[in-house]
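Excluded from the complex is one protein chain; the other protein chains are retained at their positions.
Now for chain A:
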Amino acid sequence: MIRFILLQNRQGKTRLAKYYVPLEDSEKHKVEYEVHRLVVNRDPKFTNFVEFRTHKVIYRRYAGLFFSLCVDITDNELAYLECIHLFVEILDHFFSNVCELDLVFNFHKVLVLP
């Protein structure tokens, strides 16, 4: 089960956040901060999976944007990894050649997608 979806840039600014578990705002900020710290320094040669608390974060980097999904430890990692890519392809299709700015100015449209 997907716990949350995060889109963050390299500086850690959240571009999109979608939570499927009830979290308090303060907790959300903490999660966003931690996930960013977790993925931002990872070498591109590393795996796309990192353990995060009792779950797993599946992330993928597209240019300066990190797409992270938090899923259960037992979930199929590669399937979710491709989920991210599918989502990116859809964004790409929607904005025709998507870039971070598109997402910033059209965050309200992006939110309709997931």
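Keep this in mind: a residue touches a chain if its C-beta (ideal position, glycine included) is under 8 Å from a C-beta of that chain, and two chains touch if they have at least 3 such contacts; residues count from 1.
Simple rule for what comes next: contacts and distances are computed from a predicted model.
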item	value
Record-based protein name (UniProt) of the chain missing from this complex, from "CCT-beta", "AP-2 complex subunit alpha", "Large ribosomal subunit protein bL32m" or "Integrator complex subunit 9"	"AP-2 complex subunit alpha"
Sites on chain A contacted by the missing partner chain, in the whole complex	1, 13-20, 22-23, 25, 29, 32, 42-43, 45-51, 54-55, 72-79, 81-83, 85-86, 104-109, 111-112
